[in-house]
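The next block holds one structure in the form of structure tokens; read it before the comments.
Here the complex is missing a single protein chain, while all its other protein chains stay put.
Order of writing sets the chain letters: A, B, C and D. Residues in each chain are counted from 1.
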Amino acid sequence: MNLLKSYIFPRLVQWVIVILIGTTVTFIIPRFSPVNPVDVVMASLASYQTTDPQAMLKLKESLEDMMGLNENIFVQYFKFWGRLLKGDLGPSLARFPIPVIRVIGNAMPWTISLLLIATILGWLLGMVLGTFAAYYSHKSWSKILQVVIMALYPVPYYVMALILLMIFAYIFPIFPLFGGVGIGLKPSLSLNFILSVIKHGFLPAVSIILVSIGWRFMSQRALTSTLLSSDFIVYARIAGVRNRKILFYLFRNSLLPQATDLALSLGGIFSGALITEVVFSYPGLGQILYSAILQGDYNLVIGISVFSIIGVATGALIIDLLYPFLDPRIRYS
Amino acid sequence: MKIIKDLFKYDKRFSVGFIFVVLILFMAILSFFPPYDPTIPHTFPRDLSPSLKHILGTNSLGQDIFWILTIAVRNSLIIGGISAVISRTLAILIGSLAGYLGGRVDRVISTVCDSFVVIPRLPLLILFAFIFRGFLNPLSMAILLGFLDWAWPSKRYRSQILSLKESEFTNTARFSGAYTLEIIAEEHMPFLLSYVVADSISGFIWAIGMETSLSVLGLFDLSIPTLGTTIYWANYYKSMLLGIWWWIGSPVGALIITVIGLYLLSVGLGDFLDPKVRLQRLSK
Amino acid sequence: MRKIFVVLSLLLLLSLAAFSQLPPGIPRNETLILDQIFRYSIPHNFNVWTPVGITPTRQAFVFDTLWYIDQHTGEWINSLAAEPPKYNDDFTQMIVKLREGIYWSDGVEFTADDLIFTVEYLKAHEGLVWNADFNAYVDKVEKLDKYTVKFTLKEPYPRFHNLFTARYNACYIMPKHVWEKVEDPGSFDFFPPVSLGAYVYKDSDPSGYWELFERREDWQRTSVGVITGKPGPKYILTIFYGPSEKKVMAMLSNELDVLMDLDLEAFKALIRRGKYVRSWYKDFPWAYPDEIDMRNLSFNLEKYPFNIKDVRWALALALNIIELEENYVGGISRVNPIPHPATTYHMKYFHIPLKPWLEQLEIEVTPGEKFKPFDSNIPFELAKWARKQGYKVPDDPDKVIEMFGIGWWKYAPDVATKLLEKHGFKKENGKWLLPDGTPWKFSIIVAPDEEDAFRQTMWAVDQWKKFGIDVSMITLERNPFYAKNQTGDFECTTAWGVGGSPSASLDKWPYINGYHSRFYKPTGETQTLQNIIRLKDPEVDRIIDEMGAISPDDPKSYELTKDWIKLWTENMWTIVLTSFKKMITYNEYYWTNYPTAENPYGQPLYWFMGSRFVIPHFEKTGRK
Amino acid sequence: MSSMNGSKLVVNGVTKIFKMGSGFSRINITAVKDISLEIDLAKGEIFTLAGESGSGKTTLSRIILGIIEPTYGKVLYRNKNIFAMKRNERRQFIKEVQVVSQNPFEAFNPLKKVESYLFKTAIRFGLARDKKGAIPHVEKALKAVGLSLAEINDRYPNELSGGQLQRVAIARSLITQPSMIVADEPVSMIDASLRMSIINLIKQLNEESKINFIYITHDLATAYYVSHKIAIMLKGEVVELGSIDLLTEPLHPYTELLRTSIPEPDPDKALEAIDKELVISKRNFDSDFACKFADRCPSKMKICEREEPKNYIVNGRIVKCHMYSNKGIKMTNSIQI
Partner (left out) sequence: MPIVSAKNLRAYYIVDVYGFKRTVKAVDDISMEINENEILGLAGESGCGKSTLMKVLLGLVIAPLKVLNGQVIYSFNGFEKNIFELSEKELENLKWEVFSYIPQGSMNILNPTRKIGDTFFDFMEPHMEKFDKKYVREIIIQHLGNLDLPAEILESFPHQLSGGMKQRVTIALATILKPRIIFADEPTTALDVVVQRDVIQLLKNIQKNSKNTIVLVTHDMAIHANLATRIAVMYAGKIIEIAQTKDIFKNPLHPYTKYLISSLPKIGDKTYKKSIPGAPPSLANPPEGCRFHPRCPEAKKECSESVPELIELETGHKVACFRIN
């Protein structure tokens, strides 16, 4: 009861406030965009060169009307919240009148599954390797590992992804060139489908892991080095506790700060996916977000950002609420 | 100077980082003394592989890659440097404001910080880049990046300052009649220094990385050579597909050298400026 | 931990063994794989009547309209209509006779009712495409019999049939029996579509990366079947592979049969490496040269100093077109001095006939000093350069002109200097100063994904810089680029279509009527159509008005078009640079008999509606 | 009354509740509960706050110093609420009430030379204009603690021993000629051989300059040696308060426990075995009993669980224990000894 009142409830309040501010900011900023979504639609129509100039102007007006872009920004803002609370993010402007929810819903599972898995795997791998590298810092493999990971860390994502593709999809055609699953395969629990999903997701996941591992590795290495001089580790080592146990101690005790970091880096799931999805033609949200920005499709940009904000804030919330399980010191006090 | 010499002598990481950074800085300085305007296309035959005449070869535009790269490195360093200065200044200001004032101010600032941490930055950046497209140059890019990268570090500065605020010597200073500002400047800053240095360099690296991402997406002013736009052009002319590895390889290599150099430098400097280590050196 | 790893890698290996691009039951050698150009943002939406619903590629497979013009041959094709439109004398009525025996894919017969329904439905629903057009022109649409429809127009309009005449697209006909039940056309997705083409939708990626079509059993009951008499590939699969590197990789692995367009480098790499890969020409200059458009540098005529004709001429004469061709587009498109695309078809009617006029054209450099700017030697210079590169170039002057265009403006910086000095510009330390003494600076906006426009702009920037003007390039994504064009927020732009790129017909009116002062909008206001350069000229209005009043088939219309070209050229309203080309590539591993320079039976542009009559000609190679 | 209070430091019903945790997630901890004390500055006394770690003695000292603002209650210094002081009043307060902190190694910024604190104190409180002018003040203060400027000049904290540093710390607090110095465990981090010299220094300063000390410690032996009055604290409360001699004959069972637990440096006087009940609370968490000592009190009564004991005056001390409900005089409000 006390935990609920003093810990969970205030966290929930904070969660709400963070989402409120974050969402408001993302509502306002896209409106400074130089691109008017109606003009985008009109421009694409203009390139078809069949419609009469007068007819075009008429169409433009009726589109603006239908999208509600003629209204005062405050009215738009309040309407936005009204709709959001009902779970409606409005229509996509560039794909008018398809609801944003539907656009996001289509792509979301892909992004979430690929990036969540890749991010978490990258995080885990970074942590495990970082812990090992710090614990065995005098070993030569540890030094080589460090150099390799550090050299990979700054490689621009696009370049890394393309190199992977060229090697593993073209020179050695092991992995497919595009897509999230084989052509014609319908979502099911069949082995075939699952294998196809894994196969298609493999290179994108590897590229994300390769890029994200660097930072995690380095921070975990630093964290572990500090932990190594902490009393309880030193004591356990003096007592001859087995290496794997010590490694586990190190891992377990760095979990807390790293988990917080992970929660906040979950935001990258939506935005970090962008280049991956472009290069691998992966069916996720990132590319949709990018084109939405270019098309001035505020509703979609806001929609994805709101999802991202809620996702990250919730991720942070969950991790905060999980703290008691990660850190026994909180659980019982 | 002696410090650098000492560091160089006793810290292998620092010396490697230092050599890398000096190399990069040297390139950046060289950019002011090109033998010809390297941005003019068709000065040389196209797609020459590296040779003594063209250290890094020429690209499909008939430019010497090395001299283009010197400008690119310079601009990227400008972007990273200015952005880091802006973001860390903001972060220190905001973080210390929250830390020192405490109470309600702290709560408000912290919540705002949290909110900004949660907002996805890359889309925001793409959007801004998009809005300010015509006005983008290394300086404005640096400012933009700087203003997007304060939330995280300011949270960290806040917690650092909170713990410093609790330290005994803060009390001593207060009872020696020092005002808060004096305490911050004289007592706390020396302690924050190593952290600020390491953190600024990580901000530097972030900014360079972001610039690269944006440029690779083609959202920066493509006529300004930066590491990112150089990669963009190499990509645009399909250097990988055509096997002109020296074109795509040069900016990527420069990026790796810059980032690793800066990182090692930050680790070395951070350790060196660490109060514990400084104490050792202060002893007689 | 270790066990899990072993199991995982085993699974992975297993999955690799089972790897194949196509679903079971779809044989690769029965399937034509086309480059999908982009990822469909709304995959399951075949409602092409909304402004956001139109998507290229698939339009030729399941939709149909009344008439077509093959853009390569200029051939008129009666598709759903049995014959060309019949107007009354004052162009207030148009009668359409429809083909008999055409059926929708669900077995319902196509009749006059469908056409009438389409027009009336679109007229009634605001926000749909063609709604405004039909409301503007159509008074009444009546059924004369099951296969005949009469349109009564609100005012005389000799080009009303253009709405149903497709090059790229046109008003698609709706199946009445489906659409009459639709209440809200905006949110109806028409999925799966009832097809009027030779194919039906079979499957697609919910994420929009690919779409699979299957040939109709009753393909003979479609306009395509009737006209070509050929079945064509059993399946058509369109795939969006992503960045061009990947498209190249896919085609090199024979996983892609036709690729829409590439940048020069990727194109060259592909042609060089792919054993079965070719383009329109087997050899230099490879690419399809007859895409009907042109590349130009256009000025906002309301901005100083671009409102001065001599300044525009000076800028044109300060450009060296030979360098442009060689260095920036590899010599593979035609140079073009006039505001009309230099396609094989149009060159015959406009460029060649106008060449003597161009050669005689004079501009006044200083009072009394005349200068003939046209240089007809340029194609031969280019041929010389191409031979030096090792390309095969014919010796026949006509063939050289066919390959490189009729010629362009002389590179005459001295004349340009005089023209500028005439207006008080000064050159100091190699830099041009405006008459008020400030340095002359301006910028060109360009979208980098418009490959050749982008590269030409880079070149122009360099050339003008060399000439002493501080020119810079602002790269923009397409959408802000369009936005700037529409509001006139530019000094110089690379927008296409300026000056009017027609269809494969001699009638230019539909493409230039936007320049009429009726539609003029000052800089700052959105100008949705053609006149982004803010042209306002009584002579322009006269030509447009005169053309509009007569039938497009009227020979006078042809003469007026030439007047338009001359007027534009003399005034140098835009600097037209080159014609347009498409680096379309074919892979002949599974399919052959693509339209090529040796066998130019139709347009190769499969993403145009007209490709419906071309694809059935593709033949299996029998390879597995 | 006011004239009497004019020379007093009065702690009036002070309670401090800490909110722990960051952001919005907070836990309340009562560090100090309803404490009232009075120190007559004119007397020149050493007042000991004694208690085990976590008893709230340091928190209380920080409240008295004005570093921590109490949740309830107030602290009056010469009749002025120290938390409602104007800027210059506050400065005057700092000048008169100085501090010597527990760990001399942490009391000085390790990256700064120690003498700078001395000079700056002199300059900032207006005793001197510049460093040169401050030299006599610094010399005088250092002399009082048995050091000279030459010994510490140009030295960083880690170049001095703990004893020297603590002397410097005391010297620094002496520069402003304070009426009171709050010394928080000033010798706990000092080497055995130097400990007594610091204690003796405090004693000497008190006797010679009539400087009041609040001496915070868990070491009852040194407290007995040096101070005049003592308050025994337990979990934020004062359970026994009075003259230092109460240590020889404690009234409160907790004081008794403390006293018997102090090992004597005499191999013949070994400690008696202790009942482990006294050490280890049966509960993991804080006792829910009304009396904070009830969970391990050998003389626990039923009432101790339910009712918080009142303060009783017994033999001139204040004892907070139900055992004295009949023997002592019940206290109502403020303390008068």
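Quick note on the criterion: a residue touches a chain if its C-beta (ideal position, glycine included) is under 8 Å from a C-beta of that chain, and two chains touch if they have at least 3 such contacts.
Quantities reported herein were computed from a predicted structural model and do not represent experimental measurements.
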(request) Consider the whole complex, including the chain that is not shown, and state which of D:T58, D:N103, D:T121 or D:Q164 touches that chain. (result) D:Q164
(message) If I consider the whole complex, including the chain that's not displayed, which of D:L194, D:A290 or D:I303 touches that chain?
(response) D:L194
(message) In the whole complex, not just what's shown, which of D:Y77, D:F108, D:Y224 or D:Y324 touches the removed chain?
(response) D:Y224
(message) Touch as defined at the start, partner being the missing chain; which of B:L7, B:L48, B:I224 or B:M240 qualifies?
(response) B:L7
(message) List every residue of chain D that touches the chain not included in the displayed model.
(response) 52-53, 161-164, 191-197, 199-200, 218, 220-222, 224-225, 247-248, 257-267, 269-271, 273-274, 276, 278-281, 284
(message) Give me the chain A residues in contact with the hidden chain, please.
(response) 230-232, 234-236, 238-242, 245, 249, 252-253, 255, 326-329, 331-333
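Just so it is clear, only the chains that are shown with their structure count from here on.
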(request) Go ahead and note the Å separation of the Cα centroids belonging to chain C and chain D. (result) 88
(request) Round to the nearest whole Å and give the separation of the Cα centres of chain A and chain C. (result) 38
(message) Give the residues of chain B touching no fewer than two other chains, as numbers and ranges.
(response) 111, 114, 130, 133, 240
(request) Mind pulling the residue numbers of chain C that touch at least two other chains? (result) 245, 477, 480
(request) Under the touch definition given earlier, write down the residues of chain B that touch chain D in their complex. (result) 107, 110-111, 114, 167-169, 171-178, 186-187, 190-191, 275, 278-279, 282-284
(request) Name, in rising order, each residue of chain C that touches chain A in their complex. (result) 11-12, 14-16, 18-24, 26, 39, 41-43, 45, 50-52, 54, 126-127, 129-133, 135-136, 162-163, 168-171, 186-187, 203, 205-210, 212, 237, 239-243, 245-246, 249-250, 252-253, 255, 477-480, 482-484, 486, 497, 510-511, 513-514, 519, 526, 528-530
(message) List the residues on chain A that touch chain B in their complex, please.
(response) 14, 17-22, 25-26, 29-30, 32-35, 150-151, 153-159, 162-163, 166, 218, 264, 267-268, 270-272, 274-275, 289-290, 293-294, 301, 304-305, 308-309, 312-313, 316
